[in-house]
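One protein chain omitted, others in place.
Going in written order, the chains are labelled A and B, and every chain counts its residues from 1.
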Amino acid sequence: MRSFLGRDILSLRDFERAEYFRVFQVADDLAPYARNRRNGELLKHKTLVTAFYQPSTRTRLATEAAMHRLGGRVVGFSDVKMTRAGDFYQESIKDTVHMLEYYGDVIAMRHFQQGAPAEAARWASVPVINCGDGWGEHPTQVLTDLYTTWKELGTLDGLKVLLVGDMRMRTMHSILYAMSQFDMEAFVVSPPEMSLLPEFKAELDARSVRYREVPAAADVVGEADVIYMEPVVQPDYTKSRDERAGEVGQTPGAYRITRELLRDKGKRGAIVLHSLPRMDELPLDVDTTRHARYWIEAFNGVVMRMALLALVLGAVE
Amino acid sequence: MRSFLGRDILSLRDFERAEYFRVFQVADDLAPYARNRRNGELLKHKTLVTAFYQPSTRTRLATEAAMHRLGGRVVGFSDVKMTRAGDFYQESIKDTVHMLEYYGDVIAMRHFQQGAPAEAARWASVPVINCGDGWGEHPTQVLTDLYTTWKELGTLDGLKVLLVGDMRMRTMHSILYAMSQFDMEAFVVSPPEMSLLPEFKAELDARSVRYREVPAAADVVGEADVIYMEPVVQPDYTKSRDERAGEVGQTPGAYRITRELLRDKGKRGAIVLHSLPRMDELPLDVDTTRHARYWIEAFNGVVMRMALLALVLGAVE
Partner (left out) sequence: MRSFLGRDILSLRDFERAEYFRVFQVADDLAPYARNRRNGELLKHKTLVTAFYQPSTRTRLATEAAMHRLGGRVVGFSDVKMTRAGDFYQESIKDTVHMLEYYGDVIAMRHFQQGAPAEAARWASVPVINCGDGWGEHPTQVLTDLYTTWKELGTLDGLKVLLVGDMRMRTMHSILYAMSQFDMEAFVVSPPEMSLLPEFKAELDARSVRYREVPAAADVVGEADVIYMEPVVQPDYTKSRDERAGEVGQTPGAYRITRELLRDKGKRGAIVLHSLPRMDELPLDVDTTRHARYWIEAFNGVVMRMALLALVLGAVE
């Protein structure tokens, strides 16, 4: 297994099976800091630079919280609007990175353009962690999701995963790449205009990823061990909260996972994952079923970032 | 007295007399860290989450500074604009809190909606501190103000307090609730359209709070030991700084506390409190009178948040 020291976390395309389990092991080892709510000192001498060109409060805060739990420091920016006027909005990634690399010891980057974190990694003298790049990938989120699945179900091999939502989303790319390393099978459910792109499907085929496109979640929910969701409807931020209230119910039934569907057709031990925020594809009354695992996913999100930061900074072997 | 460990600080409605004095005592104990400008280690292992849905630089920075003075860590967001696009702007408080609770060990929330911090506290596994909720309350500010009064005048009992400004403001609600626990008496001066709401007055009566509505500050300033102010005019942020300069002088005289008024009619030992920022209701030349206590109020604002954080996190008994 390649060393994690100094390594960039850009994509799950090149992650190997043993590496997943190494990351899970470190996550297990570090989880007590989070569980006991007691910040440690493992990264006491290190600084994280958060370079978020798009606001993403969950991913940013989970990463920063992880750094603090291990005693590290955080500097950075959380929105390109804060940097636009007189700053590096239009600057090349190279120029920006040759500044950021001196502000800390690892860079966590969210960018609206696919490939930007990889371009940053090309120039940086410190590791770069991709926190979501356009339609590209979202490796730290999907590592969280796989870790959650592994913890909740005890294994990844032999599982059937129902993917529901917009298949162009970066999380869907990362999770399907990951499946090449496990004995997993995917059902893919999305609106036609949000389906897997042909070139991505060709790549999955080349990697022997087993997946099947299905019209509606209800068709296959009975076989799924894991239900993995993304919204198919995006909120209309030009409307007020009250105006938007009337929009609930707009997700077509084929892409919703309801309490009734889980009760009538779901597998007994199936778990539902959702990185949130949600629209109406996942009604609130699912929260109090035995299937919901999205809160523990949020907890694991911090733990996973702790593991990744500790690994690339060399605080654990 | 109930324990403060793990407790939410949502409202002064349910604060008891002994609890005020316990908080003041802890503030006194921790003040040297601030006075000596030397950060300690009392909360070294803890992280504060600041969830500010409205910008409020004073309250946010005072709370964060307090956490740093005690050696703790801070993560969070300071403006809903940073979270709106693609994030949890329209998310339920429950969903958001089930994320925030894993990012740290106490949540400090400012929200534009009354009751939002209480809703957050309903779901959170960590204490929630209300840093101002719409027209609701602002307990940490008013605890600061009462602590300042207690420090400056040596007592709270027997004092007459002149409240001047917009009575719908959350600070006014909190301070009037607090008065139910002390032998205090309020004079209430506000423009008619900003007066105490009938339902709130009914509640004050039920709690035996002694207050009297008066048309102008000048009518009662001679009796007041404490003058507690809020602006009645809000700045027009659509205008430039220069355009606004012409607006000075727009606060009606009845709601202003001037150097002349204090000199001619004020009680000798009266103190003036203002949480700032100010419009023209409190002219700059009051700053150099013996009555001004609003700078020490800013210092005490940090000390009070230190006390509250240390208490709810169990760092002091």
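The rule is simple: a contact is a pair of C-beta atoms (placed from the backbone, for glycine too) under 8 Å apart; a residue touches a chain by one contact, two chains touch by 3 or more.
Predicted, not measured: the structure shown is a model, and the values here were computed from it.
Interface note for the absent chain: among B:Gly6, B:Pro32, B:Pro55 or B:Pro215, the touching residue is B:Pro55. Within the set A:Glu91, A:Asp157 or A:Glu260, the residue that contacts the chain not displayed is A:Glu91.
For chain A, the residues in touch with the chain missing from this view are 44-47, 49, 73, 75-77, 82-92, 94-95, 98-100, 102-105, 126.
Contacts to the hidden chain, counted on chain B, fall at residues 34, 37-40, 54-58, 61-62, 64-65, 68-69, 74, 78-79, 81, 234-235, 237, 241, 244, 276-278, 284, 287, 295, 298-299, 301-302.
In the analysis below, only the chains that are shown with their structure count from here on.
Between chain A and chain B, the centres computed from C-alpha atoms are 39 Å apart.
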